[in-house]
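The complex appears here minus one protein chain, its other protein chains still in place.
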Amino acid sequence: MRSAVEIADARADKPGHQIYAGRARAIIERASIALRSSTWVPIATGFIEPVLYLLAFGYGMGALIGDISTSAGAVDYTVFIAPGLLATSAMNGAIYDSTWNVFFKLNESKLYQGMLATPLGPLDVALGEIIWALFRGLSYSIAFMLITAPLGLVPSWSALLAIPAAVLIAFGFASFGMAITSYFKTYQQMGLINIVLLPMFLFSGSLYPISVYPDWLEFTIKLLPTWHGIELIRDIWFGVIDFSSFSHLSYFLVMIVLGLFFTTRRLRDLFMR
Amino acid sequence: MNSGVSVENIRRNGALYVAESRIRQMSKWKGIITVVAVGNPLFYLVAIGIGIGILVTENSGTSGTGGVEYIVFIAPALLANTALLGAMDETVFPVMEGFKWRKMFYAINSTPITGPQIALGVFLAALVRVAFSVFVYWILLVAFGVLSLQDSWISVFVAMYGGAAFGALMMGIVAGVKKDDYFLTVLGRLVITPLFLFSGTFFPLTNMPIYLQPIGWISPLWHTTELGRYFGYGQELSGTMLTIHFLFLTAMLIVGIKISNIRFTNRLLK
Partner (left out) sequence: MSESLISARGLTKKFGDFTAVDGIDFDVAKGESFGLLGPNGAGKSTTMRIIAATSRRTSGTISILGRDPEEHGPQVRAHLGVVPQQDNLDTELTVTENLYIYGRYFGLSKKFVNKKVEELLAFAQLEEKKDVKVEALSGGMKRRLTIARALVSEPDILMLDEPTTGLDPQARHILWDRLFRLKEDGVTLIITTHFMDEAEQLCDRLVVMDKGKIMAEGSPAELIKKYATREVLEVRFGSDRNKEVAPILREMCERIEELPDRILLYVEDGELLLEAIAAKKLHPNTSLVRRSSLEDVFLRLTGRSLIE
């Protein structure tokens, strides 16, 4: 039986031992215990939102819009928005978990303060919280698939790959969300997050192709992570994998690395002043 | 014996005092409130009104939207939505805060101000916020040439009326919430989003399969929107429907205020 001191001493020479104790799993374990005793309602209702959008826009707008031409040919409007909504829900879920939930733990319950008084480092906390958020994102993505497949909106088996892609996208957003949240001190400030995110979602082509925009706007939107996320899922959904798909993928890989770096630094600055 | 505190005055104007303190609270966040009031519907207007509007026009012209441009069609709906969301913000959060998070309603109640007066005060303050948001947004719609100044001004009051009705009802509901663990999440996901999507906001309600249409029928947003389209750009509306929409909102307003009064009184007594 090793003592706390022996465990910590064993890592004393490892690079980065100050910020990472190699125990993100302890944070995940905590989240899974909290899940057991928490109410299932907010979690269970999480996947409903994209389905509602799908129903409303699919049925309601479909009649007004008709077919949309894509790289995979003309498709029914409902089929067109399905992958966009999957991407959107993955991003939204990750953002919710990494902003509002984190805000509460930072400011109200001081949970991270308690964690960082142990040998855990900021990277343990960041990784653990983010990975947990991804479990949730994963389950939402699977639920979305289970609902859309019987409706005939999933064109092929390979579209299943959209699930891991959605998790990757969620990772990118969650890794940044936590760092950004650490700057906010009041609920009213948190309201600003929504007002920044809303246009990113509305303009990024989840509901219609961005080719309708003037060139300068189209170019701006192509810089946003929301557009890359939607396009990546859409490429996979319709089985049109090409160079641009890989550029979307790399965009998120870079975003994850930068986000983790940023979040770790913020946590260290906040709690190790 | 006069300490300068007039119980008479408080009895008469208590609600106004509460409203004043709420408005002071709000004005601390006027920057953010303005950004949200303008930004939110503006993004929808541009992204959906113009973006989807292009697709709609290409595909079916104006036949699906009663003969008007798509952006004109959704403008009154967004105006109504602004009113309803503003009303919700300024009733749900203050009431949660007053009863549960910071419990200041109990402190206010230890003065001669009564429960119904607190409710009325919160409600009046919410109306101020609603009026502000609706007005600012309407000006914007007029400036963009979406609605016409002289033909659409009544729709401003229609939107406010819808906001008042919804705000009153939300206040009554929230006053009874004891456990807030997931109330707000569920409210957002199971009430607000469906109402937004299924109230004929972005397309005529009749485009929906018949089994989804009842969501719109009970939605204050649909009733407000339909009135807004009639008063905003003259969409056809029968006298019967006009009456029904008004009566529905009026009933919601009265029921909301009644429930609020009862619940505020009972909860503060405990």
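Labels A and B are assigned to the chains in the order they are written; within every chain, residues are numbered from 1.
Rule of thumb we're sticking to: contacts are C-beta pairs under 8 Å (C-beta built on N, C-alpha and C of every residue); 3 or more make two chains touch, one makes a residue touch a chain.
All of these numbers come straight from a predicted model, not from anything done at the bench.
Visitor: So there's a chain missing from this view; which of the remaining chains does it actually touch?
Guide: Its contacts among the visible chains are A.
Visitor: Using the touch definition from the top, which of A:G121, A:G137, A:G205 or A:G229 touches the missing chain?
Guide: Of these options, the touching residue for the absent chain is A:G121.
Visitor: Among A:R30, A:K222 or A:R265, which one touches the chain that has been omitted from the display?
Guide: A:R30
Visitor: In the complete complex, the non-displayed chain touches which residues of chain A?
Guide: Residues touching the hidden chain, for chain A, are 1-5, 7-9, 11-12, 17-18, 21, 23, 26, 29-30, 33-34, 37-38, 109-111, 113-121, 271-273.
Note that in this section only the chains that are shown with their structure count from here on.
Visitor: In their shared complex, at which residues does chain B touch chain A?
Guide: 29, 32, 35-36, 39-40, 43-44, 47-48, 51-52, 54-56, 59-60, 64-65, 70, 181-182, 185-186, 189-190, 193-194, 197-198, 202-203, 207-209, 212
Visitor: Spell out the residues on chain A that touch chain B in their complex, using ranges where they run on.
Guide: Interface residues on chain A, with respect to chain B: 38-39, 41-42, 45-46, 48-49, 52-53, 55-57, 59-61, 63-66, 68, 188-189, 191-192, 194-195, 198-199, 202-203, 207-208, 212-213.
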